[in-house]
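Sharing a structure with you now.
Heads up, one of the protein chains got dropped from this complex, but the rest are sitting where they should.
Coming up: subunit A.
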Amino acid sequence: MAVEIERRPLIVERTEVHRYPASARVNHWITAFSFILLTLSGLALFHPSLFFLTDLFGGGANTRAFHPWIGVVLALSFSVLFVRFWKHNLWNRDDTQWTKQIGDVVAGHEEKLPELGKYNAGQKMVFWGTALLIVVLFASGLVIWDEYFHGLVSIGTNRLAALVHSLAAIAAILLIIVHIYAGIWVKGSVRGMTQGNVTGGWAWRHHRKWLRSEVKGDGDGH
């Protein structure tokens, strides 16, 4: 049928579930803005056709000078985020099942998936992938931070670090694209990180196990 009819009841119950406290939100957005600035300044120095992005930072030399410091901010901020979230991102049997049914996930058939806790397997993969890549990016970044770490290692190691840094950055950017798109696609997610709460319906649909534990009152709130 080409025309779908949707009848809306006059009164609909609304529930809200607290998902992120203000500290977690601030922590997340410091990390996020650092990541965006790092992506812009890093890509500017990575490909000549993107060098114009250095204008956003006041020229090439400033971009070169700022980029590593933004990296330090991100590393510190993400470290806090990591301590905050790692326990919720431990892998379990539901995640294995979710991964097997990735076709249903992508098609949006969530009713076929197992009930999930606070995070699904995709979110967990983004979490651990980002954590690993940030460690690699930070270590390789220190090596090529010539202003302060010149001569720390041989030129050969420097070359390797530059290559590893760019490959890890590409991987991290790809992960973040997945992360951002998931936020755009799954309606009602972004308010969790901007306002701190989601609707009960969102939690029911995407993270029912988590909702059940919140209702029982044994969730820890963040």
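Couple of notes before you dig in:
The definition used in the following text is that a contact is a pair of C-beta atoms (placed from the backbone, for glycine too) under 8 Å apart; a residue touches a chain by one contact, two chains touch by 3 or more; residues count from 1.
In the analysis below, contacts and distances are computed from a predicted model.
The complex includes a chain that is not drawn, and of the options "Lipopolysaccharide export system ATP-binding protein LptB", "Phosphoribosylformylglycinamidine synthase subunit PurQ", "Formate dehydrogenase subunit beta" or "Na+/H+ antiporter subunit E" the UniProt name matching it is "Formate dehydrogenase subunit beta". Within the complete assembly, A:Thr63 is the residue of A:Thr63, A:Ser77 or A:Gln123 that touches the hidden chain.
Between the chain not shown and the residues A:Val3, A:Ala22 or A:Ile184, the one that touches is A:Ile184. Contact between subunit A and the unshown chain involves residues 7-9, 11-15, 17, 45-49, 51, 54, 59-61, 63-65, 106-108, 110, 144, 146-147, 150, 155-156, 158-160, 162-163, 166-167, 169-170, 173-174, 177-178, 181, 184-188, 199-205, 211-212, 215-217.
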